[in-house]
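The complex is shown incomplete by one protein chain, all other protein chains being positioned as in the whole.
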Amino acid sequence: MSATTATKSTTTSFASALNTAMSDAMENDPSVVVFGEDVGTLGGVFRITDGLTKRFGENRCFDTPLAESGIAGTAVGMAINGMRPVIEMQFDAFAYPSLEQIFSHIAKMANRTRGNVRLPIVIRIPYGGGVGGVEHHCDSSEAYYAHTPGLKVFTPATVADAYLMLREAIDSEDPVVFFEPKKLYWSKEAEDLSELRAEYESGTSSRRIGAEANAQIVREGTDVSIISYGPSVSTALKAAEATAEDGISAEVLDLRSIVPFDDAALQATVEKTGRAVVVAEAQGFASVASEITARIQERCFHSLSSPVLRVTGFDIPYPAPKLEEHHLPDVDRILDTLDELQWED
Amino acid sequence: MSATTATKSTTTSFASALNTAMSDAMENDPSVVVFGEDVGTLGGVFRITDGLTKRFGENRCFDTPLAESGIAGTAVGMAINGMRPVIEMQFDAFAYPSLEQIFSHIAKMANRTRGNVRLPIVIRIPYGGGVGGVEHHCDSSEAYYAHTPGLKVFTPATVADAYLMLREAIDSEDPVVFFEPKKLYWSKEAEDLSELRAEYESGTSSRRIGAEANAQIVREGTDVSIISYGPSVSTALKAAEATAEDGISAEVLDLRSIVPFDDAALQATVEKTGRAVVVAEAQGFASVASEITARIQERCFHSLSSPVLRVTGFDIPYPAPKLEEHHLPDVDRILDTLDELQWED
Amino acid sequence: MTESTTPPPSPEIQAGSEDVTVPMGASTPEPGHQKAEQASRILEASRSFGITPEQYMLPAQQQIRMLDPEGNLISESEQGTGPGHEYPIPEDDVLLKAYEGLVAGRRINDQNYALVRQGRLAVYPSSHGQEACQVGAALGLGTQDWMFPTYRDTVSVITRGVDPLEVMVSFRGDWHCGYNPHDYKVSAMSTPLTTQLLHAVGVAHAAKLRGEDTVVLAMCGDGATSEGDFHEALNFAAVFEVPVVFFVQNNGYAISVPLSSQSAAPSLAHKAIGYGMAGEQVDGNDMVAVLATLRRAVHLARENSTPLLLEATTYRMQAHTNADDDTRYRDSEEVEQWKRKDPLKRMRTFLTNKGLLDEATEERISAKAEEIAASLRQAMTTEPKGDPLELFEHVYAEPTAQLHEQRDQLADELTRAEEGGHA
Partner (left out) sequence: MTESTTPPPSPEIQAGSEDVTVPMGASTPEPGHQKAEQASRILEASRSFGITPEQYMLPAQQQIRMLDPEGNLISESEQGTGPGHEYPIPEDDVLLKAYEGLVAGRRINDQNYALVRQGRLAVYPSSHGQEACQVGAALGLGTQDWMFPTYRDTVSVITRGVDPLEVMVSFRGDWHCGYNPHDYKVSAMSTPLTTQLLHAVGVAHAAKLRGEDTVVLAMCGDGATSEGDFHEALNFAAVFEVPVVFFVQNNGYAISVPLSSQSAAPSLAHKAIGYGMAGEQVDGNDMVAVLATLRRAVHLARENSTPLLLEATTYRMQAHTNADDDTRYRDSEEVEQWKRKDPLKRMRTFLTNKGLLDEATEERISAKAEEIAASLRQAMTTEPKGDPLELFEHVYAEPTAQLHEQRDQLADELTRAEEGGHA
């Protein structure tokens, strides 16, 4: 996706980047353990944990009974007792049984104990639609977590970030909810995992998120900023390409981390372009897209030539496979929205 | 709070307005049942269901085993089979175990079945802080529900609304999450329950929420709009009084219903005043306040003389009793924010 | 003081009869620790069988089974039945009807499997091998009763009478649920595991409050028993004494996870006593035993307004769904072993031996199954044009102002798309 990667000879899939991030972390740190439903023998329904049990044994990657609150709740205990659990929720909507554990404990334990008990837990959640999934398998649930103080919320949009950000999530002393865009699992890019490993382990990667967050401009432009994250970044990029044909130069910002949030990058791009569109799959009401929109006008009000507009899923339950195309933000809907940005002003 | 009520001789508490709303609904419709933890014999830990078991019998108001998912989940079945359950969650954070039932079923059942199975369930949640409550007893969790399509979200700020809105919630064919500001439970206003009953049962109340929502201007003003709901409305009103002394005339809008949302009222007040501050107790990130802020600038961009600002809780877990005053939006913080509205422009 | 502060005097817990030595609970209840009336019902029931309440609530010492793997009727003494665990063999017409269901059920599974391979169905979780459970579940209920099925219970749902075309709507991806649950008293097939058990309890509770005669069959798999909602549902049902039969199809796996990683209990039926209800385990590939146990459970639930837990031991012969690769977690030898216990074959042998099945009957039954299969294929040829604007209709009883706006936006896009605009 970035200019430098185009020259690489190896291609790497999003799934294998995630898988390698976990195995590298497990290799480096014996306290990293992976568990969840079907993550052991089967390697996960998306095969993201494939081979981990074979390589590291059943004490390091194992199946649990089928109970998500149990998975999250025992992860709390594991983390209290020195482990770094990486847990998988099989699908977005199946994390809901664990929300009490996540909201009331995982998010709050450090604060409750004045930092004496930190919970370095990674909660991996495959999310979003566009894969023809049936009900409960396509929710974009990031807002629930992003609204909950004490959680970090990451979502990679590229193969490189799948690796780098998952490594960082596992190394974080804070709990991280790690949203993996399902529709990207099978995507491939020209990336070399050993280079990514070297970049990460050097400790000097310019792509570290840290406490300040580190949004990346994935396409430069001058007329309008398209702000996005996760599965919508590629749609945003396509829309930017398309609108270039109409003579509009769109800059695309990939947030990568929702919490923490990169206000500096947001402000920089919007002040530069003077217009902004926020794109996200989730239903729009009280969403992360609402937050981004609110922040832009709070911080860049006098730079704005038109209101900040949102392109999001509708405020409806995620539709059945045959209708999902009408729900999801697509290139056309972004283009329509770009058209509304009062260019004549 | 409104001009007409000032003349009434009776005073009514918020708690008794809620209690009477339930008993009136139970009286009128045998399918209304009330259940939850400690709602029967004890009358609820806040005594909101006091006397209902005595009056209507144990088949109409009863205690359940201590399990919130069980409460919400059996409410689904009851509603499928012709009842109108009104369930109580004992405190905000104790509704979290029921979120899967609420997100995956209560919100979606009507859509799933193409409207064949509607779930007229009311989920009553005492929420918010300011009462010196310990951890888990003071969350403002409305954003989780407001973000979930298929749920309606109401929150009354006055004694009259406690009665009228709860009646409407119980009569709604849709599930309603009914947020009761804890700190208002003991508040009293000059209201007459029999008048409210007559107003509601006449079917012609001008305060019905319906499908369009029906936000109310609770204070007229010309210079700035303060948008709020639930426990923050009274704080907003106090700030409006205070700022009047500095010669700034603030209009205060009480949203009452968060979903559906009254865009017309929002637009009308902001277009009139040209400035807006949004006030809500919940942590601000990806919150209902974010949504309101985003909507204002989307719809009233060219009327705005300054950015829309938010006064919300900080993005931290709700603090312990001795520190909550520093977290909650108060009059001073609203006044500070009003000061920032670029009056010199 | 309302009633619940002074619970009814606790039942005499030392059983009266000589040969009964195990008391009701572990000890005499203390003041403020009295048990509900439920306990006295269990006590009465156990007393009438001359066994202890614990013996009544625990499953029989071996799983209930009437047919051996070859389909021969086994002797009564080896069926696992006994006092408090008595399961008379159903009448001939019921047995024949069940066989019809088995043949149709197998045909439905195979037809849908074929449709998936042809790419005409998006997904199908097959119950191939579990048809005895599927058919038993449907035949055990009266028309006034409710069924709460899962994604795997297509055969139950169709056997219960739901139009196959309507059932397929969800697997084809048109909409989430294709039938009107109220038309059939069959809930939407549930995906979030065990959540539906609580709905089942609520339906039964509502019926009980109105004094209606409604038994509810709540279905789930072995893996699903690990979820918290399973626990809450059984407990609510027992505390409120509502007639719900919890029917667990233990097919040995939750996707890839074997039962041994799911539970360390002697059997899943052993969970019942922890709620104060009776549990039983049945050979789920024995159509006769499944019918016998389910019918009795439904009968007891109806008569005594009491919940029961029935675990049927069976096997999923195919992968979890078409998206699954079961060779990753079980070997073909294990699958082969279960082929020998095929419920359809066993029932055919039994009925033939019994003289209930002649060629003409077989033909009639096959023809009927073919009809259903044809209707499934038919369902897949008609490609119904769903109206995207319908998305906004069913979120609330009346669309909100917000949804009106969004609907208008989509309508506009659709119009422009037809006109060739960029939406």
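Letters A, B and C name the chains as they come in the text, with residue numbers starting at 1 for each one.
Just so it is clear, contacts are C-beta pairs under 8 Å (C-beta built on N, C-alpha and C of every residue); 3 or more make two chains touch, one makes a residue touch a chain.
As the structure is a computational prediction, the values presented were derived from the model and not from experiment.
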item: Hidden-chain contact residue, picked from the options C:152, C:271, C:346 or C:394; value: C:271
item: Contact partner of the left-out chain, one of C:105, C:164, C:181 or C:252; value: C:252
item: Listed residues C:331, C:359 or C:419, member touching the removed chain; value: C:331
item: Among C:53, C:105 or C:192, residue touching the chain not depicted; value: C:53
item: Residue, one of A:13, A:111 or A:249, that touches the chain absent here; value: A:111
item: Missing-partner contacts on chain B, residue numbers; value: 37-38, 40-43, 45, 63-70, 93-94, 96-97, 132, 134-137, 285, 314-317, 319-323, 326-327, 332-333, 335-336
item: Residues of chain A (touch criterion as defined above) contacting the omitted chain; value: 33, 40-41, 53-54, 58-59, 63-65, 67, 69-70, 72-83, 85, 97, 100-101, 104-105, 108-118, 149-150, 152, 172-174, 210-213, 259-264
item: Residues belonging to chain C that touch the chain removed from view; value: 1, 4-7, 21-28, 30-36, 38-39, 53-54, 57-63, 65, 80, 226-232, 235, 238-239, 241, 250, 252-253, 258-267, 269-277, 280-281, 283, 313, 315, 329-331, 334, 337-338
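Definition applied: only the chains that are shown with their structure count from here on.
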item: Identity of the chain that, by mean CA position, is farthest from chain A; value: C
item: Between B-C and A-C, the pair joined by more C-beta contacts; value: B-C
item: Whole-Å gap separating chain A and chain B, where each centre is the average of the chain's CA atoms; value: 32
item: Centroid spacing, where centroids are CA-atom means, of chain B and chain C in whole angstrom; value: 40
item: Junction residues of chain B, two or more chains touched; value: 69, 97, 100, 104, 108, 111-112, 149-150, 259, 261
item: Two or more partner chains touched - positions in chain C; value: 175-176, 192, 228-229, 395, 402
